[in-house]
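This report concerns only the one structure given below.
The other protein chains are all here in position, but one chain of the complex has been omitted.
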Amino acid sequence: MSIVLARIDNRLIHGQVLEAWVPFTHATCIAVANDELAASSLKRIMMEAAVPRRTKVVIGTVEEVAAGFAADKFAAEKVLLLFANSQDALRARHLGIDFGELNLGNMHESGGKIRFSCTIFLTREDVENFSRLEDEGVRIVSRCVPTERGENWKKMLQHRE
Amino acid sequence: MTWADYLFGALVAAAAGLDRTAAFQLMISRPIVCAPLTGWVIGEPMIGLQVGALVELLWLGRLPVGAAVPPDDTQVAVGATMLSAAMASVSAGSETAVILLCLLVAMPLGKVGQIFDRRVRHYNARLVRAAERDLESGQLERVCRHHLKGLLSFGLASVFTAAIIIVAGSLIVSLLGPLVLGRIEAMNLWLALAFPLVGTAVILGTINVSRAGTLFAASFTTALLLLWLL
Partner (left out) sequence: MSRKFSIPFLLGTAVRTFFLQASWNFERMQSLGTLFVLAPGLNRLYRGEALAAAYRRHMSYFNTHPYMAAALLGTVLAIEEEHAAGEKGAFGVLEFKEMVMAPFAAIGDALFWGGVRPLAASIALFFAYKGYLWSPFIFLFLFNLPHLLFRFAGACRGYRSGLRLLEYVQHWRLPDAAIRAKETTVVLLGGLCAYLTVVCLRQESLAPAWGIALLPPVILLGWLTRKGVSNLILILTVAALVLCIGQLV
């Protein structure tokens, strides 16, 4: 299996992912690990309708997607993995999905208080989750679109404090 | 250029600027349309057409996805057309050379447009709050009026951008003109070719097509061979 990008984006599949990240990473498959989306077939169909046919879409709960990775279902794909929030990313990592870098795209609907950029607002819990992920060796980088320069989240945290 | 010309130019700048985001979006805001339109109202349609054709591809690939505001190519096109028309009548160089110089000067000035645009997009949040206040006090019929006030701020931002490009541009062009117009003149053809080629390259670099480079190379080579042999 190869994960070309693991990203937190509360809008999940949208313009930035499809028009900027898919061509940039040459991803062949978008995997969305999100319990809420997996539970509603209509929401799932809408998300899938936005993706051109040549890109595969897999939508499941965090557990299902993790099981897919464990069973080597994505062996032949270049996977762009999407989470809606930091909790899901942490859970996925603990369920064995191995990503070395986590990209922060949009996090503005979580009601977070700490503002990092135009699009990223974090709660205390998010900060704790990221710290844990970082302790486990994941680099956490804020980067909305590929043309932006990526910035380590710790650096942004220092700017704020 | 008379004062009436500048007035008409400002009207086109406002209309095309509104078309960009705030209203209609019939793509009058694209350089290929708004530059000839500017040229037409000031009596120099061919200058406008040349400016429009040169600028069109440069920022075409910059999609307004996410919070990013693309550079204001509309006002660059309107401003450069006005600038070229004003300068062509007073400088010694050929029309094409003047257009190329004016464009090269107008493009960095267009960055100002981005600043104004961003300002307006922050400022408009006030309209939402004003509408909310009216809603709380039960004056529903006034709510929609606040929304339309946004047109004024977007329109003003466009006219300001165009004005800065024209005023600062005239100064820079009249200073640089005597120094570089001769050199530009000598390389007219190649410079005019550089604009669409760079624009195409930018599109190839950002477009969501697998192997865009290969596809382009194949098409380019085939077309070149055909044009050569025919």
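The letters A and B name the chains in turn, as written, and every chain counts its residues from 1.
Just so it is clear, a contact is a pair of C-beta atoms (placed from the backbone, for glycine too) under 8 Å apart; a residue touches a chain by one contact, two chains touch by 3 or more.
Note that this is a predicted model, so its numbers are computed, not measured.
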Chains shown that the absent chain touches, full complex: A, B
Of B:Trp59, B:Phe116 or B:Phe160, the one touching the omitted chain in the full complex: B:Trp59
Chain not shown: contacting residue from B:Pro36, B:Gly79 or B:Gly113: B:Pro36
Residue of B:Phe8, B:Phe116, B:Phe160 or B:Phe195 touching the missing chain in the full complex: B:Phe195
Residues in chain A touching the chain absent from view: 11-15, 17-19, 24, 40, 42-43, 45-54, 118, 146-149
Residues belonging to chain B that touch the chain removed from view: 21-28, 30, 32-33, 36-37, 45-46, 49, 52-53, 56-65, 67, 71, 100, 104, 107-108, 111, 121-125, 127-128, 131-132, 135, 138, 140, 143-144, 146-151, 154, 180, 183-184, 186-187, 189-209, 212-213, 215-224, 227-228
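Quick note on the criterion: only the chains that are shown with their structure count from here on.
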Length of the line joining the C-alpha centres of chain A and chain B, rounded to whole Å: 36
Residue numbers on chain B that touch chain A, as the complex places them: 63, 65-68, 206-210
Complex interface listing, chain A residues touching chain B: 15-16, 18-20, 22-23, 26, 54, 106, 118-119, 144-145, 147
